[in-house]
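Every protein chain but one is kept in place in this view of the complex.
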Amino acid sequence: MLAFFSISPLDKGESLSEYVAASLDLIDKSGLPYKIGPMGTTVEGDWDQVMSLIGECHKLMRSKSQRIATSIKIDDRVGANDRLTGKIESIEARLGRKLER
Amino acid sequence: MLAFFSISPLDKGESLSEYVAASLDLIDKSGLPYKIGPMGTTVEGDWDQVMSLIGECHKLMRSKSQRIATSIKIDDRVGANDRLTGKIESIEARLGRKLER
Amino acid sequence: MLAFFSISPLDKGESLSEYVAASLDLIDKSGLPYKIGPMGTTVEGDWDQVMSLIGECHKLMRSKSQRIATSIKIDDRVGANDRLTGKIESIEARLGRKLER
Partner (left out) sequence: MLAFFSISPLDKGESLSEYVAASLDLIDKSGLPYKIGPMGTTVEGDWDQVMSLIGECHKLMRSKSQRIATSIKIDDRVGANDRLTGKIESIEARLGRKLER
C-alpha cells in the first residue's frame, strides 16, 4: 500500500524545517521505498511496516513538541506493487507526455 | 490523542453505507470513546489503541474490496484528555453560544 | 456536497481555541447548514457556496497568522441532500442501533 503523510508541530512558530528534517532522516534510513514531496512524503509497504514507521516519526515529533498534527492518506490496492512511480507513469502513458514530478 | 478517520472502498459503486456500517460496528464495540460525524469518525486514545482499531477497520474493509482509500487526521496534545466534547465546549464558551453538533 | 474542513495557525502556540472560534463564528452566521466536530466542521452546499465560506475563514485566519494549514475533504454525490444527518442515520439503520454523535 501507499501512505502519504505529514507531521507538524503547532508550537514551534512558522519555520518547521528543523523538525521535518528529523522525520525525513528516520524515513530515509528506514529502508522502505519513499518519495518526498512539497506537502508530505509517500512510503510504500504493508500496513505494519508503514504504520510502524509513521508511528516512530510521530513519537519523535511528539517528544519535541507539546502539540502535533499528523495527517495520513492511504491507497491500498490488492496485488499492486511499485506504485511510487507506477501510478504517475500510468497517467503519463494515457496523456502521451511527461508531467512535472 | 484524537484521530479522525474514514475508510472507503473504491470498487463498490456510489452507495457505501453497508461497508461503512461494518467499520462503525467495530468502532462502537471497541470500548474507545468516539464520535461519528457526516464525513468520518473521531476516536480518542493513545497511539497504539487508536492505530490498532483503525488497522482492524482498514483490514476488514480490505478483505471486502480490491482497493480502499483511508484517511487519518491526528491531533496529539500533551496532557489533554476528554477532548471529544472538550474542544467544542471550549469554542462555545469563547463565542458565548451553542453551535450545531 | 459535504465538505469537512479545519484551519489551524502554526505560529500561535499549542492553544488555538481563540483562533478556531473566529472561524466558527463566520460558519455559524453563514446560513449554510453545518455540524461542528472535535476535529473539524462539515458544511453542506454547492461548490461555490462552500468554497466561498471556507475561503473567507482561510483569509480571516491568514490575516492573524504568518502561516496556516487548511485541510478540506469533500464528498459530492449527485442528487444527494440533507446528508449532514442522513449519512449517519443510514448507518444507524443498518446496524439497528444508535451510535455516539
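When the chains are written out, they are named A, B and C in that same order, and each has its own residue count from 1.
Quick note on the criterion: a residue touches a chain if its C-beta (ideal position, glycine included) is under 8 Å from a C-beta of that chain, and two chains touch if they have at least 3 such contacts.
All values reported here derive from a predicted model rather than from experimental measurement.
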Residues of subunit C in contact with the chain not shown: 47, 51, 55, 58-59, 62, 66-78
For subunit A, the residues touching the chain missing from this view: 2, 4, 6, 14, 17-18, 20-21, 24-25, 28, 33-40, 42, 71, 73, 75, 77, 83-85, 87-88, 90-91, 94-95, 97, 99-101
Residues in subunit B touching the chain absent from view: 8, 10-14, 16, 66-67, 69, 71
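Heads up, the rule we're going with is that only the chains that are shown with their structure count from here on.
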Classification of the subunit A:subunit C interface as same or different, half of numbers criterion: same
Mean-CA-position distance for subunit C and subunit B (Å): 15
Separation of subunit A from subunit B, taking each centre as the mean of its C-alpha atoms, in whole Å: 21
Contacts with 2+ other chains: residues of subunit B: 71, 73, 75, 77
